[in-house]
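Missing here: one protein chain of the complex. Every other protein chain is in place.
Labels A and B are assigned to the chains in the order they are written; within every chain, residues are numbered from 1.
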Amino acid sequence: MTHSAHFPVEKPHLPARQVRHYADKPLPPTLIIGALITTIVVVVALLAPLLATHDPLAQDLSHQLSVPSAQHWLGTDYLGRDIWSRLIYGARTDLRIAFFAALFPALIGTLIGCIAGFSGGVLLWSLLRIADCLIAFPFYLVVLIVVFAFGSGETGIYVAFAIVGWIPYVRVLSAATEAAKRQEWAVAARAAGLSRMRVIFVHILPNIIAQPITMFVVDMVYVIVAIITLGYLGLGIQPPVPDWGSMIADGQSFVTTLWWIPVIPGLAVIITGIGLSFLADGVTQLLRPEA
Amino acid sequence: MTPLLSVQALSVKYQQALILQNINLDIQAATITGVVGSSGSGKTTLARVITGEVAYSSGRLLWQGNELNSSRSREQRRQIQMVYQDPYISLNPRITVGKMLAELLTQVRGVKKNELAREVATLLGLVHLSPDFIPALPGQLSGGQRQRVAIARALAVNPLLLVADEPTSSLDVSIRTSILDLFKELRDSLGLTVLFISHDLLAVRYVCNDIVVMEQGECVERNNAQHLFTHPQSSTGKGLISAIPRLNFNGIK
Partner (left out) sequence: MNTPLLDVRGLHLRSQQNPAVSLVADISFSLAAGATLGIVGESGSGKSLTLRALTGALPRGIEISAGDIHIEGSPIVKEGRVINKAQRRETAMVFQNPMNALDPLMQTGALLAEIHRVNSGDSRAAAKERALELINMVGIPDVRRAATFYPHQLSGGQRQRIILAAALAKNPTILLCDEPTTALDTVTQTQIVQLIKSLCRERNIAVIFVSHDLSVVSQLCERICVMKDGELIERGETSSVLNNPQRHYTRRLIDAQRLLEGDYR
């Protein structure tokens, strides 16, 4: 005895959509501060051509090492180049490199991690063991080796970071994918006949993307610091390209006299680092599911 | 008539323990068969063996006369679909109802873009949901509505057998009968075959043609639904049926 003849087709009384579970949460202060700082740095970098007072590469040997003045807001360096202009063009260089150097391993690691985590078995096991071996190599050791192979500069940083940087992503994503694939809706999607690739990248990935995004932002900080360190060792961005690392390295000898020459780019690094770290922390807090 | 699904002397062993022992079961097309038993009776494992999630250790599984082994063809996997108990976790929370059904229709059934809207509406109509549900996210739906969507999802790929594992146990009694009626209707109008696993004996009695009683991995009784309830033969069957809580109109002394 069915009632289908009298059974009306159901119409929804849909309550307000809660598309984002975190839309109503108060924004974490770290997120606000981090976003603010990062935005300022990025905007300054983007607008460098407009904000610069001089050509960052133009040398003026008659005005070497001058103190900050109306003409040169932060003074000049040992080749007479305007420090303010070099600073903001340096932001362009360093942020660009940090972004891409962090991006490649993030993409590679996420891709491999998801596939391995979903497949499980021998593939996952071997990958994790490879990761275990590679992680034994300190990052800077790898960088030095790569630099000797490729020469110093941008390429070396990209390659070195790609070699080492993908590992944490593989670990995190494979664990997250493995867990997600057991969720009933993922099992159902597979059972319904959707292809593995589709289920991994269209269904599962959006649900686990929060962690890799945070890791990516933190990696950018790591790369910036690496650029500085390499610059200090003379293995970083080669002149005459403006970059904070070489500015600090070049300005070392003046730290007791014209202290602003190395200190100001140093501060720029610190502020950018703080901005990105706070941003990463804020995003993590925001996306953390309610206990 | 060749049964749609034939389980023959099936056993499942896990770490020395026999989860299922020597199960024999024939399921005819266009029927609803119930599987009941206490917790630990193996009824869920049986469902998972049939859907292919769990491998069996010995015996045979015949689907439309052909043997089903551990690697099933895509076609075979499509023909057996599952509906789960908890409608709150069986739907991807980030995808709308319409998108989810559309994806299955295009990816699995190869429905063309221009026919998509119509097919989605038809699917929803099968489970008595109006097309207004297309833009809804699972979070906006009630339990009963979600379960209908889950059934629509299972139907989207044109299965022959629906394995339903406690499909109404999370639902409230006032909407339980409508979902049970839906199963009956799908059986009658589409010729759908359903394997209904549940500990809710009343639901099973309401909707099933035949009922199988399981106890500790074995099949202890099988009968037509009405007969089973009036004349249970096995002690498990008798125990389960006599323990069904009934509305007590007389108050507590």
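To be clear about the criterion, a residue touches a chain if its C-beta (ideal position, glycine included) is under 8 Å from a C-beta of that chain, and two chains touch if they have at least 3 such contacts.
Remember, predicted model here, so these are calculated numbers, not experimental data.
K.L.:
Out of B:S11, B:T96, B:S142 or B:Q233, which touches the unshown chain?
P.N.:
If we include the chain that is not displayed, B:S142 is the one touching it.
K.L.:
Of the residues B:K13, B:R72, B:K99 or B:H199, I need the one that contacts the missing chain.
P.N.:
The one listed residue touching the chain not shown is B:H199.
K.L.:
Which parts of chain B are in contact with the chain that was left out?
P.N.:
Residues 37-40, 142-143, 169-170, 172-174, 176-177, 199, 201-203, 205-206, 226, 229-230, 239-241, 243-252 of chain B touch the chain that is not shown.
Methods note: only the chains that are shown with their structure count from here on.
K.L.:
Provide the C-alpha centroid distance between chain A and chain B, rounded to the nearest whole angstrom.
P.N.:
Between these chains, centre-to-centre, one finds 47 Å.
K.L.:
If we count contacts the way the header does, which residues on chain B are in touch with chain A in the complex?
P.N.:
Touching chain A: residues 51, 53, 74, 77-78, 81-82, 84, 86, 89-95, 103-104, 107-108, 125, 128-130, 132-133, 136-137, 139-141, 145, 148, 150, 153-154, 156-157, 178, 181, 184-185, 188 of chain B.
K.L.:
Okay, in this complex, where on chain A does chain B touch?
P.N.:
Touching chain B: residues 2-4, 7-12, 14-15, 17-19, 183-189, 191-195, 198, 202-203, 206-207 of chain A.
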